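One protein chain is absent from this view; the other protein chains keep their places.
Labels for the chains are A and B, by order of writing; each one numbers its residues from 1.
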Amino acid sequence: MEDLVSIHNMTFSRGERKIYEDISLRIPKGKTTAIMGPSGIGKTTLLRLIGGQLRPDEGDIRFKGESIPGMTRKRLFEVRREMSMLFQSGALFTEMTVFDNVAFPIREHTTLSEELIRILVLMKLQAVGLRGAAQMMPSELSGGMARRAALARAIALDPELIMYDEPFAGQDPISMGVVVKLIKELNDALNLTSIVVSHDVGEVLSIADYVYVLADKRVVGEGTPEQIKEHESELVQQFLQGKADGPVRFHYPSRSMQEQLLEAN
Amino acid sequence: MEWFAGIGRSTMGMAAGLGRAAYLLFGSLVARPQPLKNFPLTIRQIYVVGVQSLLIIIVSGAFIGMVLALQAYTVLVDYGAEQSLGPMVALSLLRELGPVVTALLFAGRAGSALTAEIGLMKATEQLSSLEMMAVDPLRRVIAPRLWAGIISMPLLALIFSTVGILGGHAVGVDWLGVDSGSYWSVMQAAVDFNDDVMNGVIKSVVFAFVVTWIAVFKGYDAVPTSEGIGQATTQTVVYSSLAVLGLDFVLTALMFGTH
């Protein structure tokens, strides 16, 4: 199967701290690929690397076979029109209505008439169930609605790739269910390629075609949801089952307690 | 040794900051200008930074003109030179107080708001999101705000000086009894359009550029947390006030120092 995005032996560090060491990933076209891992592992960083907002120290990231770090700024901006990202906070523009937010990328990148834009925007809002909220301001929306509005904006230009950054974080069960349904439906209906970054195990496993588990700067497990559930790695099992102690220690690394208590005297 | 390392570290940090600030300026004003597309955005920002600062500028201008007239009168009347009140008030306002006080008020009112707004856009990932939509935030967010600041502040300074001169008239003529005719005519004899009015405008354009640049840069460069934005806002007011006062001395020396 053809890969839309592929990462080859990439190393990335922020200042002194290494975030990724020699990792490789493949995102097949038309599928939903999930990237899971504990908080603070740099999952959002990975999406920014794919979007070209950050550059890897070593290795390569390819979009349709073309190297993203090697692109000129102009070419990168062209390529970005084919991808889209749903930020964790939604990142709606606070000074515009929901309608204008969704219309924003269309107005920026096309010369369509306002009449046509109106139809397109209403269609996108219909798809996420927010047509009735078109004239509301982002501050009036609930967290779940804001994320759906942002999703409508993300699909406004019919991209090939959507990257979801923690789409389930901080959502109540109902809006979580709505988002899960939307991601699934959009992926099937528009034949999108999706990358979902999340640590909500249940939801991710229900929509993903393929799962990567990241921990400790590298890929610790990969496979279809069924394979991942049966994975032999202790780390993967600890993560999936949410055990408090395991390869990732409950205690932050320190000296032994006995030693520290005695020292006080 | 640690002490020298500290100096080296902060020097390198400053150089890197200056580099980022220069890059921001270049990216938003110089490279690939799109004036037609940006014009409506700039109008909107002139409303935010200019029109919304109008009230504080008018009120402060009136009071400063009134205080100037009152103070100058008590000194001048001892020498029987109260007809020099007009030029005293007008020249202080046009050459110094108009541009400088407007810039300081602008830094506090509009500059801090710009920093906070851009910082918040960064913290809520709006800037990243623009970039992912293949829209350059420098062109789309920063450039209109820079232009709006550079255009608005000289206009505000002109209004400030005019209101101040009228405030001086109110106190000097209507209250203290200086002759209205001599207030204006002695002022007219002493004030030159190019030397005094236009030099004040030039000062104001320079201050506008510096204050707005600091404000947008501090917002764009802010650490995207609530603490970071708070700190950046404070820095905007402190740095731009110091820059205005320092530059004012340099500009005054260049413009009026050689006579």
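A few remarks follow.
Basically, contacts are C-beta pairs under 8 Å (C-beta built on N, C-alpha and C of every residue); 3 or more make two chains touch, one makes a residue touch a chain.
Please note the rule applied: contacts and distances are computed from a predicted model.
Going by its UniProt record, the hidden chain of the complex is named "Outer membrane lipid asymmetry maintenance protein MlaD" among "Serine/threonine protein kinase", "NADH-quinone oxidoreductase subunit NuoB", "cytochrome-c oxidase" or "Outer membrane lipid asymmetry maintenance protein MlaD". Across the complete structure, the visible chains that the omitted chain touches are B. Annotation: of B:A15, B:A81 or B:L245, B:A81 touches the absent chain (contact as defined above). Contact with the omitted chain, checked across B:N38, B:T162 or B:T252, is made by B:T162. Residue positions on chain B in contact with the hidden chain: 40, 43-44, 46-47, 50-51, 54, 79-81, 83-84, 90, 94, 152, 154-156, 158-159, 161-163, 165, 184, 186-194, 196-197, in rising order.
In this text, only the chains that are shown with their structure count from here on.
Centroids built from CA atoms put chain B at 42 Å from chain A. Interface residues of chain B facing chain A in the complex, by the touch rule stated above, are 121, 124-126, 128-129, 131-136. Listed in rising order, the residues of chain A touching chain B in the complex are 48, 51, 53, 77-78, 80-81, 83-85, 87-89, 91-94, 104-105, 108-109.
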